[in-house]
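Shown below is the structure under consideration.
As you look at this complex, bear in mind that one protein chain is not there, while each of the others sits in place.
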Amino acid sequence: MKKVIMGNHALSYGAMLARVQVISAYPITPQTQVVELLSEMCASKVLDAQFIKVESEHSAMAALIGASLAGARTFTATSAQGLALMHELLHWASGARLPIVMGNINRAMAPGWSIWSDQNDSLSQRDTGWMQFYCANNQEVLDSVIQAFKVAERFYIPAMIILDAFSLSHTYEVVDIPDQALVDTYLPPFQPAFRLTPDDPHAFGGLTSPDHYFELRYKLQKAMEKVPEAVEETGREYEKLFGRYLGTVDGYCLDDADIILVTSGTAGSTARVAVDNLRKKGKAIGNLRIRLFRPFPFKIVRQLLRRAKKVAVVDRNISYGHHGIFYQEIKSALYGFSSIPVFGFIAGLGGRDITPETFEEIVDYTLSHETVDSEIIWIGVKK
Amino acid sequence: MKEKRRKAQKIIFNSEKEMPIAPMSLGSMTFNLTGAWRNIRPVIDLDNCLQCGICWKFCPDTAILIENEYPVIDYDYCKGCGLCAEECPAKCITMEEEIR
Partner (left out) sequence: MKKPRTMKLSLPLEEYMNPGHLACQGCGATLAMRYVLKALGQRTVLCIPACCWSVIDGPFPYSSLDVPVFHCAFETAAASASGVKAGLEMAGDKETTVVAWAGDGGTFDIGLQALSGAAERNDNIIYVCYDNEAYMNTGIQRSSATPYGAWTTTTPVKHFKDQPKKDIVAIMAAHRIPYIATASVAYPEDLFKKMKKAKDIKGTRFFHIFAPCPSGWKSRPEDTIKLARLAVQTCYFPLYEIEWGEKYILNIKPREKKPIVDYLRLQGRFNHLTEKEINLIQEEIDRNWHRLLRLCLQPEEKPTA
């Protein structure tokens, strides 16, 4: 069934189709419609779930950790300040190996108060042990929720589905809502290997000495390393049932590209308009959109970027005192495998528009430079 | 009762493969014989015991068992806090120096 829905509602429909059992959330702009629709679904019994309407994001994640440990499939959504407030518990969820799935609407961090998009909120949670999926359209948002549960529950790793504020969260697009019975085939009920129950009492999360802690974290990393392949595998399985492949990255005009623009989120769609325009002018440009940011899909990124003559990474985020975060990641992935120049651009912080012209400026710069002589190339700063 | 307690063993993991993926308990703390903490030991004079069970009731270490209708101290675990002696209405428990 096709419906015209906003990105936020795509998250809600994804959660509904995944038959989540416990939801716990706190409202924050621009996430509110996610939880409003889920409240409606729970109230009208379209979705058989308990919705715990907590007093903070911190409690939202705490409640889900409890519910997940008790054996339920769990979901929440938040944004920016809310995600930051959850920070302690993001570590908790992954350390306890709980397959919680959460939508995060990328919103710039205050101050000054901003409700507009950039990625510093989710990228600040890079090292918390969560999978991170960056989405480019509403269909992908919905599909990613379902896929994320499948991967999360296989490896006991929580997952974040990330979408840009407004340019996705509040943008209406045609979305195919998959058939529930088919989704049920793809995603069977959650049957955890361990859970909190008096039938088999264990104490979870107790004091862990240096004798044991190291190995537990080693196991989390080893599980993480298996994720990229599993995303591709479950993505192919998804394609068989629903006709849409969900991979770790999404390439566009890469085969003969001299310059590859590396993007994430909705900037990817804009980049493609620029790629089309530039190709009409005879410039061999391609776009690689990173969908899975954590764990980082090293293998495929190396394989695809090595063919280009230059790489231009566009970051809607910044690691202060360093440079763009995707830029760090791409350079680190290529190190030792390729010596092509990689340029790092920062654009669109705090919701400043990223337009096809932005990308054309980026391409012009990349074409006119043979070596990297600047850690950050700022695009659009009023100087 | 005593036998049930002794069952617990210390758990040794020889490799990460033997460990669960999440920190979860797999055994009981009863392997931990806290009697070693004690420097005074309670001794019950059963001749004067009223069989009231107050010593059993107030033991924070569940180290007083009831056997044949009388309290018996499980010295494997008794930490020697002295609460039993203090609360005994018949004053039939004395705290004696621990000699090891």
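The chains carry the letters A and B, assigned in the order they are written, with residues numbered from 1 in each.
Operating definition for what follows: a residue touches a chain if its C-beta (ideal position, glycine included) is under 8 Å from a C-beta of that chain, and two chains touch if they have at least 3 such contacts.
Just so it is clear, the model here is predicted, and its values are computed rather than measured.
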item	value
Of A:22, A:349 or A:377, the one touching the omitted chain in the full complex	A:22
Per the touch definition above, residue among A:197, A:221, A:303 or A:332 touching the missing chain	A:197
Footprint left on chain B by the chain that the document does not show	5, 8, 11, 19-20, 23-34, 37, 46-47, 49, 51-53, 56-58, 60-63, 66, 68-70, 74, 76-77, 79-83, 85-87
For chain A, the residues touching the chain missing from this view	21-22, 24, 49-50, 52-56, 58-60, 62-72, 74, 88-89, 92, 195-198, 200-209, 212
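Note that in this section only the chains that are shown with their structure count from here on.
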item	value
Between chain A and chain B, centroid-to-centroid distance (C-alpha), Å	53
Contact set on chain A toward chain B in their complex	95-97, 156, 194, 202-206, 208, 212, 215-216, 218-220, 223
Interfacial residue positions of chain B with respect to chain A in the complex	13, 16, 19-26
